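Of the protein chains in this complex, all but one are displayed in their positions.
The chains carry the letters A and B, assigned in the order they are written, with residues numbered from 1 in each.
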Amino acid sequence: MRTFKKGGVHPNENKISQTKSIEILPIPQKVYIPITQHLGAPSTLVVKKGDSIKTGQLIAKSESFICANNHSSVSGKISKIDNFIDASGYKKPCIVVDVEGDEWIDSIDKSLEIKKDITLSSGEIIQKIKEMGIVGLGGACFPTHVKLMLPEGKKADYLIINGVECEPYLTSDHRMMLEKGEEILIGTSILMKALNVDNAIIGIENNKKDAINHLTELSKNYKGIKIESLKVKYPQGGEKQLIKALTNREVPSGKLPLDVGCVVDNVGTAFAVYEAVQKNKPLFERVVTVTGKSVKEPKNLMVRMGTPVNYLIEKAGGLPEDTGKIISGGPMMGKALTSLDVPVVKGTSGILLMKKSESKRNKEQNCIRCGKCVVACPMGLEPYLLAALSEHKNYEELEKHHIMDCIECGSCQFTCPSFRPLLDNLRLGKNKVGQIIRKRRKK
Amino acid sequence: MNILTISGSPHVHGDQSVKKIMQGVIIALIPAMLMAFYFFGLPAIIITLTSVVSCVLFEFLIQKYIIKGEITINNGSAVITGILLAFNVPSNLPIWEMIIGAFVAIGIAKMSFGGLGKNPFNPALVGRVFLLISFPVDMTSWPVPGRFSTSLDAVTGATPLGIIKEGLAKGNHVSDLMSNIPSYFDMLIGNCGGSLGEISAIAIIIGGIYMLCKKIITWHIPVAFIGSVFVFSGILWLINPELYIDPVYQLLSGGLMLGAVFMATDMVTSPMTYKGMLIFGLGCGVITVLIRVFGAYPEGVSFSILIMNAFVPMINKAFKPKLFGETVKK
Partner (left out) sequence: MNDIIIYSVISLASIGVVAAIILYFVAQKFKVIEDPKIDLIEEVLPGANCGGCGFAGCRNFAEAVVKAGNLEGLRCPVGGNETMNKIAGILGLEVKESEPMVAVVRCSGSKENAPKKNNFDGITSCAFANNLYHGESGCPYGCLGLGDCVDACQFDAIYIDKKTGLPVVKEEKCVACGACVTACPRNIIELRYKGKKNRRVFVSCVNEEKGAVALKNCKTACIGCGKCVKACNFDAITLKNNLAYIDFEKCKLCRKCVEVCPTGAILDINFPPRKPKVIVDTDKKTVEKN
C-alpha cells in the first residue's frame, strides 16, 4: 500500500465520531463573523453597522491577489463591528449579527437535486470560485482560486484531492466523503476542468474503508478520477507528503506543489467548489467535528461561520467538567483556544475538548540523543539539533540546517521520549529565521 | 469555568518515555543475568547487586549534594549502567574494586558531563576499561563456570579468546589449540570462561530481539557490528586458517554479542541516523577484530566501542538524514 517513505508517526486514531452522520446545527441568536478568515491580505469590509444582511450576502471584498471574499452566514442586522478573539489567540475585527430568520439571497439554488453538468468554462469556474470566497478547508485557508490560476508556462499533471484526514479525532472529511460523495466527485471534475488536467487522484487513508469503497463505486461514472487507498501514517495529509505518496514526486525545498505538476485540494474544498459553481452558494457553512474523550455526544455538525464554539459544545452534550484545553483542529496541529467565545471560521475542521489530565505536558528531561525525532521527521531534518540551535539563538546555523523546510507537523515532539518541547523551539527559530530572510530580501 | 491551558501543538504525545525505554532494557538484560547466575553462582549475584546499588547510590549522592539538581535515579539509567558494568567483570572481582568501577562509571563517565544524555562515552564501558587498566590481574582471572554454587572461591581459568591469543603467541597453530577451547554449543549457551554477562550468546540475542520488538533499538548497529566482525575475521581466516581463528568463533567468544546488542546500541553514545549507525557498527567491528587479532589484548570490544563513541559527533555531522525534496524526479 502506498504511503510516503520518510519519517512519520502513528498517533492513536481516536476517531470517536466517525459513525455519527452530519447534523445541521441550528443557527444561534448571535454570530461573530471574522472579516478575514483566510491566509493572505485582509479583505475590505463592504457593510456597516446597522445594515440588514441576508444569508450569502457579500460582507468583505477581496482587493489583492492572495485574498478571498467573505459572505454572511446568517440573515439579520449587524449590531456591532468590533474586535473579538479568534482562533489565532488575538482580537480580530468581526461583525456581530443579530440573527433574524434565515433568508438566503435569491441567486442561491436551494434545491437538493444534484447538478452534474458542468456548463462553465475554465476561466468562468475560477472567477466563480473567487466570487464565492472558496478557501482551502483543510486548515490553512489558502484562497482556492489563487491555486487554480496557473502562472504562464506552468502545467499541472495531477489534481490531488486530499481525503487523508490523518489528524486523530477528526472525522469531518470522512463523513463528507460518505454523505456527499457524488458532490465531491463533481467538484473534483470542476476543478479538473478549471486546471485543464486529465487525471485526479483522491487519496484516502486505509482506516476509512467505507469511504474508499463508496467513492470507488461512484467514481466509475467519472472520467479520470482515481481513488487511492493509503497506509495510515501521520502527516500524510501534508501537501508534500501526499504528493510523494500518490505520485512519488518530491516537492523541492522552498518550491510549490505546482513545480512538480500537482495541485492539492481538500475534499471539503471540492464540495465547496461544487456548491459554489453548480449552486451559486458562497462558502458560509462547513462541517465541524466536535469530539474529545469526555464529550458526551461527539458529533459532526454542519455549522454556519461565526457560530461561537460554546454553542457547538452545548449541542454535543455540554462542556465536560474536567475540560482543560480546547483545540480548534486536530490534536497534532490544532490551535489551543483561549476562550469559548471563539467563532467557527472557514478553517475550523474540528473542536477537540481535552481532559485536564491530557492537557498538561509532561516535565521535560535531558535529551538522550535517541534519534527518534530524526527518524520521525518527514522532512529529513534533525529536530534535536534545530531545537538546540534555536535555544542558543544561533539563527545562521538554523538557516543552514534548513529550518524553513519544517512543516510544523509535530511528529518530533510527539515521539520524543524525554518530552522535550521540540516544536515550540523549532517554531520560534523558524519565525526568527523567517524575519531575517524577509529583512535580507528587502535589502 | 475552567482556566484553559494554552500551548503550542502537538497536544498529544506518543507512549514512549525515557523510563519505559530503560525498563525495557532492564527486562532485556534478564536472560543474560539468569545465565550468569546459573553458571557463576552466588558470587555473580553479589557482584551484580553491589554494582547496581553503588551506581544508583553514587548517582543519587552526586545529584543531591554536588549538582544539587533534580534527582532522576528513578528513570532506571543508573540501574542499567550497574548491570552492564557487572556484566563486564569476572564474578570473583573483589567487592571494593567493583565499587570503584561503579564510581568511575557514574561519577566520572556520566555525571561529570551533566548526567543522562550528556555523556560522550558509555559509562559502563568506561568503568570496565578503568578497572581493566587499574587491576589487570583481577580483571583477567576468570572463574571456570559450573553449575550454580554458593562457593566464593572459584577455580580460575582462561577465556576462549585468551586461550587462542596466548597459544598463537607461543607459536602454536589454530588447529593445535582447537582441543583446548570450548565447543560452539558451550559458547552459545555460556558454558565458558568470561565476564558475567558476556558468556551466553543466546541469552543476549533473546534480549536483543525483545528490544527490537519493543522498538528500543534498531537492527542497524548490532547487524553492522556483528556483520563486519564476521566478514573481516572471515577474510583473515580464508587467508590463513592456521593463523586466524574462524569467524563463527569470533562471533561467539568474548563480549562481542554483549557489546553489539547492549553497549553499542546505547542511545546516548550512538549516532542519530540509520546511515550513521551503520558506519558506527562497521567501525566498532573493524576495530574489534584489529585489537583481537593484532593487538596486545585478547578482547577489543570495549575499546572499539569507546573509540567509536568518540567519533559519534563527527558521524552525526557527516551523515545527515536526506532532506525531503533534495532530489527532484521529473
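In this text, a residue touches a chain if its C-beta (ideal position, glycine included) is under 8 Å from a C-beta of that chain, and two chains touch if they have at least 3 such contacts.
Keep in mind that what you see is a predicted model, and the values were worked out from it rather than measured.
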item	value
Sole contact to the chain not displayed, among A:I85, A:I108 or A:I436	A:I85
Residue of B:L4, B:I71 or B:V248 in touch with the missing chain, whole complex considered	B:L4
In chain A, positions touching the absent partner	83, 85, 88-91, 336, 338-339, 359-361, 421, 424-425, 427-428, 431-432
Missing-partner contacts on chain B, residue numbers	3-8
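Rule of thumb we're sticking to: only the chains that are shown with their structure count from here on.
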item	value
Distance between chain centroids, defined by C-alpha means - chain A, chain B (Å)	49
Chain A-facing residues of chain B, complex	1-2, 4-14, 16-18, 20-21, 72, 75, 114-118, 267-274, 320-329
Residue ranges of chain A touching chain B (in the complex, touch as defined)	6, 9, 11-12, 89, 168, 240, 244, 248-253, 255, 260, 323-327, 331-340, 352, 354, 356, 358-362, 365-372, 374-375, 377-382, 384, 402, 405, 408, 410, 413-419, 421, 423-424, 427
